[in-house]
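Of the protein chains in this complex, all but one are displayed in their positions.
For chain A:
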Amino acid sequence: MSITTITFDEFLASAKEFVEKSEKLGDGWALKDNKTDNLKTYLRKDTFVQCEDGSMNHLLKVEYVIFYNLSYGVPSFSFNAWNSSGTLVTLDDIRKMSFIQINEKDFYSVITQQEHPIFQRPYFIMHPCHTETLLAAFKNKSMNIIVTFLGLITPLIRLNLPLEYGL
């Protein structure tokens, strides 16, 4: 399988197009640009997610961020989640709450807490090496690389992706 990368300009063009569509659909994504460092432009969506932990229900405040990973040349997915008392949720909490649908063996190699390259604070980041191989299978068929990217990861992440993005 070939590996495919995109340039930052391709990412940015796709991100702008994606946000326009998101605004039409009322899906809540926003493009955040960085005046001093254009490469730190990112997509962000804030929302609430209900998760189960055994018999308990939890409401999490979640911030999703999609940014361009310069080293790997791909979009990257990152997030943070807070519980109802405002505490940052741990990776173990996230796994137990089924916020992410990955088996335990793979979980810790797909998602890790890292220093975010843009914010330089701890975030949960999906490892970019998976993105390259996933995008390779779909790049030529895609109307928008961000939609393709999210379509590939929504089976793993509790993230609603309206079908209308594909139209």
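The criterion applied here is as follows: a residue touches a chain if its C-beta (ideal position, glycine included) is under 8 Å from a C-beta of that chain, and two chains touch if they have at least 3 such contacts; residues count from 1.
We adopt the following convention: contacts and distances are computed from a predicted model.
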item	value
Identity of the absent chain, which is to be given by its UniProt protein name, from "NADH-ubiquinone oxidoreductase chain 3", "Autophagy protein 5", "tRNA (adenine(58)-N(1))-methyltransferase catalytic subunit TRMT61A" or "Trafficking protein particle complex subunit"	"Autophagy protein 5"
Identified contact with the non-displayed chain, of A:47, A:83 or A:113	A:113
Contacts of chain A with the absent chain, listed as residue ranges	3, 37, 39, 70-72, 88, 112-115, 117, 120-122, 127, 129
